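Every protein chain but one is kept in place in this view of the complex.
Moving on, here comes chain A:
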Amino acid sequence: MEELVCMHAEYIQNFGSSSPEFKPSWLNPPAFQDYPASFKKALVDDDGVGRANWHLLYRKKDIQACMDQIRCVHYDEEISIYDCLCIKASSSGFELGASNWVISGARCLSYFSASDLTSGHSMALNVASHIKSEVFLFSDLKSNNTDGYDEDLTSCSVKGICENKDKDYPVETKSLSGRCCGGVVHDLLEVSKVVLETILFRGSVLVLVNGIGELMETLEVISQALDNSNLSDVPLFFVSPVAEEILVYTNTIPEWLSAERQEKLYAGEALFRHVELLQQGRLHQLSALCSQETVKVWREPCVVFALNWGLRMGPAIPLMLKWRQDPRCLLVMPETGMTRLALAPFQPVQMKVLHYCRRKLGEMEVSAIIEKMKPELFLVPETMKGEFPSLGDSDSRASRNDIVFYNMWDILTIPAPRYTEADMMAEVACTVHPRQLDSGHSVGKVKVRIQQRGGKWLLDLPKLSQESDDALTEKETICWGTVEVTKLMDILQGNGLCCELHSEGHRNNSEHRIVVTTPSPATVELGLQYTIIETNDLVLRKLITDAVRSLLTFI
């Protein structure tokens, strides 16, 4: 973020600040009138505001304020959100600190972002910490679907370059003339091969990377490759306003790194090789390209590392402008599917372009995870539908209904279980006076205090102070059964009451009315599901109540 702000400052420095409202004049609504219709349409969305909604970039103090609000967590640290949810980060293996998340409440859900089973830098994908999850949500999967790629990129693969290795240099340039050449590789070793080749032909290399872990690994692999070819004198540059911080920081985070790198900690070595490279003076950390320091150490051919900002700002721009016409030079950048757009301002590009793409989880890996973890349900992006034949269509699994494909903006409802597991304190269980029923059930009533702790339900005894407050609810009872008129009459008469049965006048036999005359007047109305006692004599009422109660099942 800080780098972005720095670069924005640089941008303003170079091109001047825009209008006082921080909005370029061509985006002000009055100016729209003069634009051609198609341009206007692109600027203004349906709501009439659209892209004219130009946002200010945040500043350094905004970053600070934002970071202050962030609570840092460790991998596998369970964090309770207001006690109703529990969330947990687990390593995804994609970048330093990159996480998949487990969210548990009534259900347990795992969210998989871009993940990598094996990683050269950060801690590898941790599948085991998802063991309790019922629902897996996968996103950012590797797609074999190449529709989105630029045509001229796919037409020329890295193999082409490698095969050309032994041929004369001019031949290669000819074949590539006027076109940007590229391919997608997934292996850093392949990248280093191409880099090496470029260096051998005295070309310089610009390596753009997305993440810091990736940067460190690329740096290591390329420097190793150079070492192996006795090219140790080729300078390496890392250009970023925050280069120093990044390099120092990455050497202090053993807990977040892969097992091999953790071994380095135990051996008392630096976690990444860049420490050694810095000491040897082979790697230079530059805060900016145009500084005195740069002038002193700059030497070509060289390998420049920078963070990827879509070739729109940052140190990559001057270097691109410098090298784009040089067919000896090489640009290594992450594959985004937007290459043509990214390179557009630099056309015609003569330099070679190589795409490096981190391995992500694909169909194979997802299937393996599903097989191992056996979640109740797993969700995969709709775009991957065609790539899950083994899960979606095959005969053996034709019946499986645990896979759901989702689209952007879809709201999927996952049914909540009717019953949730809860913990009941033993003290509560002791207060239950169960009643054995004929059906084999034991039933008891109890008053409990319901609490949530970290997404789990806990039933505890109410505190004494709270008990008195809720005197009303305590009396809530359930009872069932039917009062048999004759039995009730017997009991009442047995208690010396003078009573009469009036069944007539009611619609069916199940409704009765008992009229008591002595000691005081009272009526009892009976039905299948109700009993109504009407009397002004409290003693009598108690007596009748007891009689009726004895015929019903109460809890």
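Brief remarks on what is shown
The definition used in the following text is that a residue touches a chain if its C-beta (ideal position, glycine included) is under 8 Å from a C-beta of that chain, and two chains touch if they have at least 3 such contacts; residues count from 1.
In this section, contacts and distances are computed from a predicted model.
Its UniProt record calls the unshown chain "Cleavage and polyadenylation specificity factor subunit 3-II", which is the correct pick from "Cleavage and polyadenylation specificity factor subunit 3-II", "GPI-anchor transamidase", "66 kDa stress protein" or "Cell cycle control protein".
The chain not shown here is touched by just one of A:Ala344, A:Leu437 or A:Val539, and that residue is A:Leu437.
Only one of the listed residues, A:Pro318, A:Gly481 or A:Pro519, touches the absent chain: A:Gly481.
The set of chain A residues touching the chain not shown comprises 68-69, 71, 73-84, 88, 106, 131, 244-245, 248-249, 251-255, 262, 265-266, 268, 270-271, 416-426, 429, 432, 434, 437, 439-453, 457-460, 462, 466-467, 469-470, 472-483, 527, 529-534, 536, 541, 545, 548-549, 552-553, 555.
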